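One protein chain omitted, others in place.
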Amino acid sequence: MLKKLLGTAAIATLLASPAAADIKIGFVTTLTTPVAVIGKDMRDAVELAMEHIGGKMAGEDVEIVYADDEFNSQKGKQATERLVLRDDVDIVAGYIWSNVLLASAPVVLNADKILISANAGPSPLAGAQCNKNFFNIAWQNDQTPMALGELLNQQGVKSLYLVAPNYAAGQNMVAGVERTFKGKVVGKDMTVWPSQRDWSAELSKVKAAKPDGVFTFYPGPAGPAFIKQYQQAGLEGEVPLYSVYTLDSISLPLFQKAGMETVLGTKMTQFWAPDLDNAANKKFVGDFRKKYGRYPSFYAAQSYDAIMFIKSGVEAVSGDIGNIDGMRAALKKADFDSVRGDFTMGNNHFPIQNFYERTVVKDADGNWTTAVGRAVLTNHQDPYASQCKM
Amino acid sequence: MAELKNPASILTLIVIGLCAVVPFLAPALGEPFYVIVFARIMIWAIAAVSLNLIMGYGGMISFGHAVYLGIGGYTIGILAFHGITSAWIQWPVAIGACAFISLIFGAISLRTRGVYFIMITLALAQMIFFLSVSAERYGSDDGLNILTRSDFGLSFFDLNDKLTMYYTIFAVLLASVFISWKLIHSRFGVVMRAAKSNDTRVQAVGVSTYRYRLIAFVIAGVMCGIAGLLQANFERFVSPDMMNWPRSGELIFMVVLGGMSTIFGPVTGAFVFLMLSEILSTWTIHWHIIFGPFLVLVVLFARGGIHGLLTPRASRDE
Partner (left out) sequence: MDYVLLIEQFLNGFQLGIILFLMAAGLTLVFGIMDLVNLAHGSMFMIGAFVGGTIAVVTGSFVIGVILMIPAMLIIGIVVEMTTLRTLYPRDHLDHVLATFGLILFFNEATRLIWGPEGLIVPLPAFLDGSVALGAITYPVYRIVIIVVGLLVALGLYILVSRTRIGMLIRAGASNRAMAGALGVNIPLLFSIVFGIGAVLAGLAGLIITPITAAQIGMGEDVLILAFVVIVIGGIGSIRGAFIASIVTGVIDTMGRSFLDVFLLLFLPENAAESAGPALSSMMIYILMAAILFFRPQGLFPPKGAG
């Protein structure tokens, strides 16, 4: 027994010794609760990215340590603490939820480690609380709805009703639309998040208000529920529904299975689309579909990009992960082949990028996906960047 | 203190001793993370001790006790948000807020008994929870980051210092255990325990049990609020989740797991509960499937909790 134990210890030491040269990336996402579908998509994308880079960056072995935020800011913060203080990761990435990121960011930044958001883009971190070690590889929360507001202007929508959940991202989304939408906002309902799943009262108000369009934002499984009720209330066909981050490659197959044809033709805006025409994206989407048999969501695209982004930084310092100044300088350049095409990093370390119109369609095989249209906003920087002293 | 002689209390003393040395022991063992884990455990232990005061000794099963964690924490968060960081203002306001709210909630809920009491405490707590969820200014569901910890304005006592923060929590824990021990063995405690076992008889003697219960309810609320203000300072973050109803359920479980109506039980309970969830959650993300039945088994087969299991039958309280 003792011998066996010693043997195991010896093997552990052997395994542990090259770990000093290894690169450890902590990846925080939601692996439990109903929104774990998003976390799964992100993890799948990270795994694919790891496959594409052969598990190595600048010749060093890379290990990803996944952590579950349990869809809860307090738990997310604790998971981050475990990554930073116990697992001693070199870089922390991930984060779906703005609130989780806001709670967790100080843990990573106080430890002087690099933090990369692969989804959440809350306004404080883009503005006054921007940080030299924090990078966002997705978007700032206001940007996509700002693009949508532009789209609404172009579509001739004069009056708009807003329904969104009452949390950081929901408030940012609504603020974003209001920033660019030139018509009149005839009503606004902020609902209890994440518990409210029945919008009968809000939808009745929409009906009474008779707007030209409805804007909504419900990420994860709440989105399909909202759209279903919209349809049952007899609003579809009457009032066009515009959304951001609500219809994605996770929810579209569910709509398809449920045969809800009215979703086809719905418009949204986004910085990326599965059919965006560039080599990196073709490789990503093609291999993702081959490996998992479904379209990747934007969450997946961002996670894939996050790994490639980190790789660009690690390669710039030739694998010397301790050279944090060098890493930062390299990451600022965003010098890698992103699945969204070319973009630059702003002064606040949020991307300056295009936002495209997307329409829900059937693909050649009859699968529901989106078709990318023209860019609504080009080289767009978020409105908080000017508040960032960096 | 006869309680000190049985194995259960020795276990608690080990836990408390461990808490005392962890800031030095854990980094030496290369596990600095456990300093955080222990600080968190101690904060929960304070809250559990406060719940035990009314639940264990007074028979008042409050299913909304975590609300005082939230009120204590949010007071710090909101004051800090408005730029008031002095502890000399923050702490008294937090304590006052908890006293005020627990007085109102106690006055309403203590009019009821049994299951009505359980449900009304739950509902009142959920009311404050929803209030915090819809308080857009203070972050709604996202919670509130606290940029600076409470400032005592003393150079030798700065909560930003890790050790000072840790040992402040430790000292409050010891104080709360001591206070509840003192209370239980005072005339006040005797009336409370008597009222728990036979309320009518105590009333017949001419003692207004309502008043005694209400005072106990407020003391427990304030003590839990202090845990909340420590939590806000320690985490530098408050969110509605800290007072959502599962937190109240977990508090009840900590008390029962350690051993209700024992002075040290809640401390042991908080320690075992949080260490177990820490270990299980590292092991599998599906840890609730083990934890749930574990809870049921504790209730069914280990009624006295850990202290009950370790205490010789003869020397038990009841």
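For clarity, chains are labelled A and B in written order, and residue numbers in each chain start from 1.
The rule we apply is simple: a residue touches a chain if its C-beta (ideal position, glycine included) is under 8 Å from a C-beta of that chain, and two chains touch if they have at least 3 such contacts.
Only a predicted model underlies this, so the values are computations on that prediction, with no experimental measurement involved.
Asks: By the document's own contact criterion, which visible chains does the hidden chain reach in the full complex?
Replies: A, B
Asks: Among B:89, B:163 or B:289, exactly one should touch the missing chain; which is it?
Replies: From the options B:89, B:163 or B:289, the contact with the absent chain belongs to B:289.
Asks: With respect to the chain omitted from the figure, which of A:228, A:311 or A:380 is a touching residue?
Replies: A:228
Asks: Among B:22, B:39 or B:133, which residue is in touch with the absent chain?
Replies: Touches the omitted chain: B:133.
Asks: Could you tell me which of A:36, A:93 or A:214 touches the chain that is not displayed?
Replies: In the complete complex, the chain left out is touched by residue A:36.
Asks: Under the stated touch rule, tell me which residues of subunit A contact the chain that is not displayed.
Replies: Per the touch rule, subunit A residues meeting the hidden chain are 32-37, 40, 166, 188, 190, 192, 195, 197-198, 200-202, 204-205, 207-208, 221, 224-225, 228-229, 231-234, 250, 254-255, 257-260.
Asks: For subunit B, which residues touch the unseen chain?
Replies: So the residues of subunit B touching the missing chain come out as 55, 61, 63, 108-109, 111-116, 118-120, 122-124, 126-127, 130-131, 133-137, 245, 249, 252-253, 256, 260, 286, 288-289, 291-296, 298-300, 303.
Heads up, the rule we're going with is that only the chains that are shown with their structure count from here on.
Asks: In angstrom, rounded to a whole number, how far apart do the mean CA points of subunit A and subunit B lie?
Replies: Taking the average C-alpha coordinate of subunit A and of subunit B, the gap between them is 37 Å.
Asks: Write out the stretch or stretches of subunit A touching subunit B in their complex.
Replies: 31-32, 68, 72-74, 77, 81-82, 85-86, 98-99, 102-103, 106, 122, 124, 166-168, 171, 190, 192-194
Asks: Looking at the complex, which residues from subunit B come into contact with subunit A?
Replies: Interface residues on subunit B, with respect to subunit A: 31-33, 36, 130, 133-134, 136, 139-143, 145, 235-237, 239, 241-242, 281-282, 285-286.
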